[in-house]
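The structure follows.
Note that this complex is displayed minus one protein chain, with the remaining chains in position.
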Amino acid sequence: MSEQTLITVKDLSVSFDGTPAVKNISFTVQAGKVLALVGESGSGKSVTARSLLGLSGGTVTASTLDICGHDARSLSDRAWQKIRGNTLSLILQDALMALDPLRPVGREINDGLKEHTALKSAERKQRVLEVLKSVRMPEPDVRAKQRSTELSGGMRQRALIAQALVGNPQVVIADEATTALDSQLTALVLSQLRALKQQGRGILMISHDLAQVAHLADDIAVMRHGEIVESGPTQQILEHPQHDYTRKLLRAVPSSVPRFTALSDLGAEETTSPARKIQDSEQHSPALSVKDLSKSFGKHLAVSSVSFELPRGKTLGIVGESGSGKTTTARMVLGLEKPDSGTVELLGERFSPSTASQRQNLREQMGAIYQNPLGSFDPRYTVGQLLTDALSRGKSKRASEYRKPITQLLEQVELSADLLARNPRELSGGQRQRLAIARALAPKPSVLVLDEPVSALDVSIQATVLDLLDRIQLETGTSYLFISHDLSVIEHMSDTVAVMHQGKLIEHGDTASIFGSPQREYTQKLLSAMPRLR
Amino acid sequence: MVIPLAHRGKSLLMQRNSRSSRILAGAFALPLIGALLASCSSAGSTGSSTQDAKPVTGGTMVYASGDAEPSCLDPHVGGNYPQALVASQFLESLFTKDSEGKIIPWLAEKTEVSEDGLTRTITLHDGIKFTDGTKLTAEAIKKNIEHLKDPNTASSTGYLAVGKVVRVEVKDELTATLKLSSPDNALLESLSMPWTAIESPKALERDQATNCTSPVGTGPFKVASWEHQKAVNLVRNDDYVLPVPNDQRANSTSYLDGITWRFIPEAATRYAALQSGEVDVIDNAQPDTIASAADAGLGHLDAPRPGSANRIELNSSKAPFNDQKVREAFIRAVDANTGVGALFFGTAKRSYSLLSSVEPLGYSDEALFGTDTAKANTLLDEAGWSERDAQGYRTKNGKRLSVRFPVSTNQSVPAEQSLFEQFQAQAKAVGFEVKIDLLDLSSWYGALAKHEYNLVSAPYTKVGPSVLRVLYHSDSTVPAPSGYFANNAQVKNDKLDKLLVQAEETEDEAQRASLYEQAQKIVLEGYYVLPLYDQQNHFLYGKNVHGVGATTAVSSPIYFDTFLDQ
Amino acid sequence: MNTLAWVGRKVGGALVVLWLVASAIFIAIRLIPGDPAEAIMGGPGSQASAQALAAARAEYALDQPVITQYLLYLGKLATFDFGTSYSLKQPVTQVMGEVLPNTLWLSLMALAAAWLLALCFSALAMRAGRIGSQVGNLLEIIAAAVPHFWLGAVLIMLFSSALGWLPAVDNGTGHGLVLPILTLALPLAGFLTQLMRDSLSEAMGSQFALAARARGESRLKLFWRHGLRHAALPALSLTGWAFSSLLSGAVVVEAIFARPGLGRSLLSAVLARDIPMVTGIALFSALVYIVVMAISEGIERMINPAGESR
Partner (left out) sequence: MSRTAKICCLLVIGLWLLMALAPSVLAPGDPLAINPTQAFAKPGLAHFFGTDESGRDIYTRVIHGAGDSLAIGLAATALGMGLAIVLGTIAALSPRWLDEIILRILEALYAIPSLLMALLIIAFTGPGVGPAIVAVGLSTAPGYARLVRSQIRSLKNSEMLEAATVLGRGTWRKSRNHLIPNALKPLLALVTLGIGQAVIWAAALSFLGLGTPPPAPEWGAMLSAGRTYLHLAWWMSLFPGLAIVAVAVSATLIGRALGGKVKSL
């Protein structure tokens, strides 16, 4: 493969109404190579990608902005339209949102051909099927007539890639194309991108997760606050990071990082002392004991005979793909869903099945954290009111009566007291999750059920939340039932791990043995697809 | 103003009279027929330069009526004015009326009455055919009167008009005799109204629903079709025979090919449609638009209806109006003149009579109705309504001086409703509480039937002074099975009853006039009624319309002479 | 849900709704004070004899027990027999057959006009600046707030009386339809624009719009291929409501513009206490509403099969 430079960017700046979003960055994209732009949200990655397509919507300046021989600084609308989709194309994050839910995917793909070729309708149809085949879409002729909402996650991703490839572009920009996908889908997208790279196309990959780009990228540029702080070949960046920020991003990747090792605090290298506040598990019943839980919805068996125990002060990680029954299990454990059979015991007492009044006094022993904390807050409440409501058992909304415990809770989750009067809508994702944790801690529960608590967060924010959870467990001895599709997070957080697949718990053991020597084929497949830095 | 109409009307009607004079034993002086009636009314027809235009045959005239669409086109059924308006184009009556208000024969050639006044003989013109081809014969008279008297017909107006006819005998092909229960000198007037018009006996044999959609008469037009809510389509009767030939007309059929008879209830829309030329003639013209129509070059026909004037009747059968002083107080308290002037823009003349100004025997007494608030207050004090409550209304024994006034939105035009609102405010000043209820027609009839009224305005159209008997004879306080009664003022006066019966039976014209005058004085001086103005009947027509003016005995226009610019 | 099951469910639901409406009207009729026979004979203003009243009672089965009357009534309705109008003395179905097409035509035209206006305004608003869009916003709200009866009168004043551009009443050329359609369409267009603009700007700012632009689609094609559907969807789901509000408006508009139609028939039937006519019109408009709803849901299903059926 020849070293052909497809995109050359020098001193690119983008600003919106005078506020700079990207400041003087330079990079090149070469044929057959992958350049990864890495940074947390707001660092200007996506704006950069969009300005390459002429779609940033801001004021773009550069000393060089060469896209496959076109000077992109002075293109007319029409010329831009010729380049887009034809010379370079874009793969967006969420396939559900990036394909028009009201149109069949075949027509979405067809649109690209309509724009750029003079092919006849029948020829275009043929070409659409070819592209779908090339991304290994099963039954391409059937799928082409379906809308993205009717497709499974994998097929949807393939369709999304197909619509970017149909114009046969030289450069593909993948903007957070793997974010929030479970490991199987991530692997699928990565393998597709790898294929493109092998076809000699240039790829600009944008991500907040270093681990995900590590295996594919030839070069990495780390962005922060609109600037590239460090760039170079992948190997060099991973092994000899020069910039603090790069090191911070590297540290934030949880895979293969032992428990209670801080992911976030740069400089403070020391491992938190293992003085865990663990009650003697011999003396007490386990915090949570689940026996033979089953649940079906109509004909669909969602959870089948799941049993596990969560020892006091420990973390049990449940991992699996979307649809594997993790969340249904969690809901049964929380008593929100009545199991068809099986029992849940909390601190040795029967929790489910049971009536609401019977478990009323046990309720406070178990808290829950959700993926989207905002949905679990009453939209009318401020931060202070939410916490007061939790502390007062719903009897009061006046924060003044609970000033002291509120301050303590906020300190515990490292939130500023300035936020008390704010509405949770105004908080950042990380802050909201901390607030959710604070609220869950208010009744001093023994068990926290955490359902995908960090999957909506950037890696660097995720790191701080995970560290917080670690510290709370150390201080309070709370047991965690930690549910995630992200293997690296599970690996970092769990004492024991349970793997779920199609409603069954197929493997269960301590973290080291599951990740070290998985017994089941499915687990092995899962692990092999796991992106790792180390 | 009057000239163009008179001129226009002459053609047909002079002719009619010269013939009929022979028949109606010297009962008339001027040879103008009913169609010309309008010419002697105060306003008459104005506008378009009719005298210069030469009649042209052809064209369909679009007529827009503001009335509710009749549910039946046969005016025998029920019998209201909207039916008369449209039926006048395709039905004709035995008699009609000349400009002096004299009754003259029309379909009838001659008539005479027996000495005892109980047998009326009518002879028809020969050679007249209904539009279904049936010949007009004496049998038709018999069938029509039987139709009117048949309860299944549900005739109201026509039924009352022929009330004294016991039976009809056919003497020969063209002669019929009507046997009466008592002498009736108003019978010819009754038979001049469209509600007693003569229909084809063959057509009357059809079921009522069919006859309602296509009544068959002898008129200059016939009903071609009726698209409900849209239009009644009338076309020229090509075989029309003028009962009374007119040598000034080249042909004896109408100039118009037809009339599209539409119903446009919104006054503003109707006028806008006339302005923009979508329609040629509108009825129920609003006073304000009449005033501005002349400036816009539009023609105006003012044809006040015969019978009663528009007036408010005071229910004398219950408190507080069972006291004549209270009645007079109310009448003295209100100021109709200012309101009528402002609201009707000079298109309506204040009346002080029970009868329409077109009734020659009407008696008028302005002095009785002068506004005098001081007198009203004195009268009320005398009648015992001397206390006032917090809101300023008079009371007597703790009871408020409160009167109910149901107003029918069908019977009273907006200007009249506004006038009543003014009365309400003026009456309040002397301590009356007037409660106006705006009601749809059936609720209004309901309120009257239940005697839930103290004041009411219910004009009654009928040809001739005999309407007085309908409205003020004590027999008219007895309700029909449905609850309807015509004597809304509830006047029960033996002397009046006698005068009214006598007036109807006398042969002597002078005596008749004197009896009716005495009768009217009794009602007026008893303050049973507050007369307002004639029953308004205004038509506006476009610049392209000529020859408008001829009317029937009840002042409904006939468009036989009408033609359009081509 | 497959299409057959969907159709079955719709038809079943429609029948239940019609039965409920019919029963409610039946009960309401029994609750009116007064003798229905008198209403049949033309109300208290008529001079019906006792004999005629009895005949009417027998003809309309008013002398039967209530439950028999109810079953007779339902049975007649099931065979599309709505009885004979008291005031017009014609079968209700026949009157309806004459006037219904007018109202449907007027409403459909107004619906189409409102859609067109709303689409144009939405598309224009996309291009307008901040102030332009604020002004547009206010205009929509004002348009939506203008009562039909007032708008109709003002339009006649302006275009018919003052300018003489358009006829106030139907003159057979079709020009007569313009003002009534505008009167009905403008307020509805105000409502629809408010909806369409929201969903349009949402769609045009969405990820798939970005993806489409990145494929090389021009703004116009983006609007045509994507924006339109998304703008149409919420408006489409409101079609039933819109149609029903048009039928309401038709009562007023038909009165003002002197157009024959359901609304005018109803108004006169109400004034005449013509119960069979009132019943017939209520059931007919319910039926029309149900059919329109089903059609619009069908179209919605076509555009967006993933959407919930209700």
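Letters are used for the chains, namely A, B and C, taken in the order the chains are written, and counting of residues starts over at 1 for each.
The criterion applied here is as follows: a contact is a pair of C-beta atoms (placed from the backbone, for glycine too) under 8 Å apart; a residue touches a chain by one contact, two chains touch by 3 or more.
Quick caveat: nothing in here was measured; it's all calculated off a predicted structure.
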Chains shown that the absent chain touches, full complex: A, B, C
Residue of A:Leu53, A:Met332 or A:Met366 in touch with the missing chain, whole complex considered: A:Met366
Selected from C:Gln64, C:Thr93, C:Ser133 or C:Ser161 as touching the chain missing from the view: C:Ser161
Chain not shown: contacting residue from C:Ala37, C:Ala56 or C:Val278: C:Val278
Contacting the left-out chain in the complete assembly, out of C:Ala37, C:Ala203 or C:Val251: C:Val251
Residue among C:Leu195, C:Ala212, C:Ala232 or C:Ala258 touching the omitted chain: C:Leu195
Touching residues (missing chain, whole complex) on subunit A: 334-336, 356, 360, 363-364, 366-368, 370, 372, 375-380, 389-390, 393-395, 439, 442-443
Missing-partner contacts on subunit B, residue numbers: 266-268, 271-272, 286, 288-289, 292, 335, 338-339, 341-343, 409, 414-415, 417-418, 421-422, 424-426, 436-440, 443
Missing-partner contacts on subunit C, residue numbers: 13, 16-17, 20-21, 24-25, 28-29, 31-32, 138, 141-142, 144-150, 153-154, 156-157, 161, 191, 194-195, 198, 234, 238, 240-241, 244-249, 251-252, 255, 263, 266-267, 269-270, 273, 275, 278, 281-282, 285-286, 289-290
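As a convention for this text, only the chains that are shown with their structure count from here on.
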Chains most often in contact, by C-beta pairs: B-C
Where subunit B and subunit C are represented by their mean Cα positions, the distance between them in whole Å: 41
Between subunit A and subunit B, centroid-to-centroid distance (C-alpha), Å: 88
Distance from subunit C to subunit A - Cα centre to Cα centre, in angstrom: 49
For the subunit C and subunit B complex, residues of the former touching the latter: 34, 38-39, 41-53, 87-90, 95, 98-99, 153, 156-157, 160-161, 164, 167-169, 171, 176, 255-261, 264-265, 268, 271-273
Residues of subunit C touching subunit A in the complex: 206-208, 210-218, 221, 225-226, 229-230, 233, 303-306
For the subunit A and subunit C complex, residues of the former touching the latter: 50, 53, 55, 77, 81-86, 89-90, 92-94, 97-103, 108, 111-112, 115-116, 147, 149-150, 160, 163-164, 167
